[in-house]
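With one protein chain withheld, the remaining protein chains of the complex are depicted in position.
For subunit A:
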Amino acid sequence: MADQTSHGIGGLTYDKSKRAWPNEANVFIALVLIILIFEALGQILPYMNGQSMLFDFNTNRDGTILNIARIKIVILQVSIIGIIALGVTQVIISGGIDLSSGPLVGAAAMIVMSFAQTELVNGNPNPKAVFGPWSFDLPVIIPILVGLAFGALIGAINGTFIALTRIPPFIATLGMFLICRGIAQWWTKGQPVSFPTEQYAALGAGMMPVVWFVLLAAVFFVIMKFTVYGKHTYAIGSNEDAARMSGINVKRHKILVYMIAGMLAAFAAIVLSSKNLTAQAGMGQFYELYAIAMAVIGGVSLTGGRGSIVGTVLGAMVFGVIQSGFTFIKLDAFYQLMAMGAIIISAVVLDQWRQQRAAMRS
């Protein structure tokens, strides 16, 4: 009894100082450390001649010290996969997994591009035309809507199978992985689709992918943190039975989560095909794995219930810095793949170790 009165009603208030150290802070520290490591490697490795990854001392003509060009490349590289990772983050938090996002990018890019083609290329008819004359020079909103609808449809199929048949998400989305690759190749019998309208080409031109990524990250940050949708996503991933007993429509919610993930992957396809001015059936190879890696590096727990959009954005930055860092220190591509794999495994192990420690402390 005496012990119970020691923390009375007074202790009930919201006390910021007692809050746990946020996982995102760890990811941020890791990001800074990794940047410093690559900086150091640039100085140490004999064949680098004291080059820097971030600081461009040689071409420091316009008075800036930061290597803006390289930083731009890093962010640009991760933006498109980052958009997919925003959706994958929600799926993983809800306790699922989405392996179909990479092939979905390929299929969506093919389909969208065929609605975004221009009639005349340098005065000649478009050599890559998929449909008849009606499909040329459509307003840009049409390919966008077609793409989002396709992504939503694929996501809804994923979600419906997972929610209603209770087959593991891994299997359902693995099947969809193959189906989407098939759709991408079947759409034009393997031919690339090219020559989009100017409006469409503007969607992914220059730094636009970064703009989309930042914008969507902000939107989904708010959605995951401040809306019922976000709360229920965490609840389902944390304890599905509790969520069901609390009156949450778990099936409907899961379908919605996969639909949003599908739409984000399709939007990534729009930005990617616009940036490249072409769509190919093989587009988005490994993107599903990279998107999952970004989320996991950012602290999203594969068992569901934990993680955040901020974490995934930071995870995407870590991913980008490591990838471009490897290129920077002239590590061959096959070593890069091996190292990436090792880093992903380490991130999960670290996360579990941290969780165990947190559980022991309390």
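By our rule, a contact is a pair of C-beta atoms (placed from the backbone, for glycine too) under 8 Å apart; a residue touches a chain by one contact, two chains touch by 3 or more; residues count from 1.
Here is the rule we use: contacts and distances are computed from a predicted model.
Looking at the choices "ABC transporter ATP-binding protein", "Spore coat protein U-like protein", "GMC family oxidoreductase" or "histidine kinase", the name in the UniProt record of the chain not drawn here is "ABC transporter ATP-binding protein". For the chain left out of this panel, the touching residue among A:Pro169, A:Gly204, A:Gly237 or A:Gly325 is A:Gly237.
Of A:Ile37, A:Ile223 or A:Leu302, it is A:Ile223 that touches the chain left out of the display. Summarising the interface, subunit A meets the missing chain with residues 1, 3-4, 7-9, 11-15, 18-20, 223, 226-229, 231-232, 234-235, 237-239, 241-243, 245-248, 253, 256, 305-306, 358-359, 362.
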